[in-house]
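A single protein chain has been omitted; all remaining protein chains appear in their positions.
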């Protein structure tokens, strides 16, 4: 069964002559327990898909369903329990005036959950932070530690789905490795489903089972990570992205004639 | 069960302790930075002095500010009367000292009224946008387009002169800039990831505004309010001068200048002393506001 089902998702901004369509008939089926990547260059609409699921845009058309239930255009509390999100910028995703404990207790208070203290201790342990981090404020943490807190905050409501918006692209490579390992472990232990947006095919290949490649608001190809690695991509755009990713080839390719 | 609850309470007290420590640290750190800038420090000293004088007025004042002694009227400054006496023989120094209470009362009252109103209207308007924003902002525009003193005059004229009415009148003219400021801050904040994150946690709009957005707007609103205090003092003095604020025999600084005006040429101290007090205090608030802006503004 598909845990996330996106059918003909369309979204545009502006109206009249200024109307610009950012998503064209996007269809995605993601199975429970799967880790699904959404790749593309900037402006391809990959983050927009994520934000539609996260209830940030209300004027999309098409059908979104999670767990077989159709999503309303407005965000409701049920969806929050099903699905949480981790953001790209670890410096912007934590409230600068809230201590880690306040940040983690907030979702529990909103959903009136008990045993807050225990839950916070447990979740911090799960993301590899000890209990002393509770009383710190975000500016005392490094980027990697902040991202761990952000993951803890997303997981504290025990959602089944995690939306990941370039969770490691703002981090140094060594820290990225730690966070990717953590995400991989958490997925296995908690049986999570990931929908991850990224521009890094290496990250996709490490963490995801399947990938959808997006270009200017359309999905051009959906392919398994293995096929991607074995050069079985059929779309020229996918192959171009792959090409750029193999840096070894980069210097051998002469500058293409201007595209402007 | 008992151990569980004690554990909980101990951890909670630990967390409040930690928060308190953090707060103390920031405050201590802030004080250090304020003192480093001499102008801000001077402003802070004057404001603290004003507070001390207001609180200990009965001990500081040398005479009863209201006691008339006609035989002793219009005395020049001397050891007995430091700033001289007015036309009824009242000690001007003592009147200034008691007048600081009135000034502080007006400032405090206006700030308490204006801060929350401006903050609430601004953040609500900025957070929801759309029709709510349009309505709130047009109302703000209407208030902003009146000259402050004229609106205050009209208001006092309608309600009758008096200290409380003056306060309401001043408050009416000072909230719109605060609302604008809070709205501008909110517009930037509402797209921030941490606000999106808390929306995605299912928080209600009220919760997001009051627990997540307001704390972020607070620092710039405080700075703005501090800067406004100078203006409030001047408007209050202006209303007092026109006879629309505090009523005689209250020793309000503006009213003191107003009555002293008739004797100004021969007895300069009647006007100079309260005038200097007004200038000094409003200058101090401006300097303090400038310093606070440097201190609290996250962009610096």
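In this document, chain identifiers A and B correspond to the written order of the chains, with residue numbering beginning at 1 in each.
Just so we're on the same page, contacts are C-beta pairs under 8 Å (C-beta built on N, C-alpha and C of every residue); 3 or more make two chains touch, one makes a residue touch a chain.
What we mean here is this: contacts and distances are computed from a predicted model.
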| query | So which of "ABC-type dipeptide transporter", "Ger(X)C family spore germination C-terminal domain-containing protein", "Cytochrome c oxidase subunit 3 family protein" or "Insulinase family protein" is the UniProt name of the chain that got left out? | reply | "ABC-type dipeptide transporter"
| query | If you put the missing chain back into the full complex, which of the shown chains would it touch? | reply | A
| Looking at A:9, A:86 or A:201, which makes contact with the chain not pictured? | A:201
| said: One chain is left out of this view; which of A:41, A:69, A:118 or A:158 touches it in the full complex? | reply: A:41
| Hey, which chain A residues sit against the chain that's not shown? | 41-42, 143, 172-178, 180-181, 184, 199, 201-203, 205-207, 228-230, 240-242, 244-248, 250-251, 253-260
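By our rule, only the chains that are shown with their structure count from here on.
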| said: Using the touch definition from the top, list the residues of chain A that touch chain B in their complex. | reply: 54-56, 75-77, 79-81, 83-85, 87-89, 92-97, 99, 101, 106-107, 110-111, 117, 134-135, 137, 150, 153, 157
| said: Help me check something: in the complex, which residues belonging to chain B touch chain A? | reply: 7-8, 11, 14-15, 18-19, 22, 192-194, 196-204, 207, 211-212, 215-216, 298
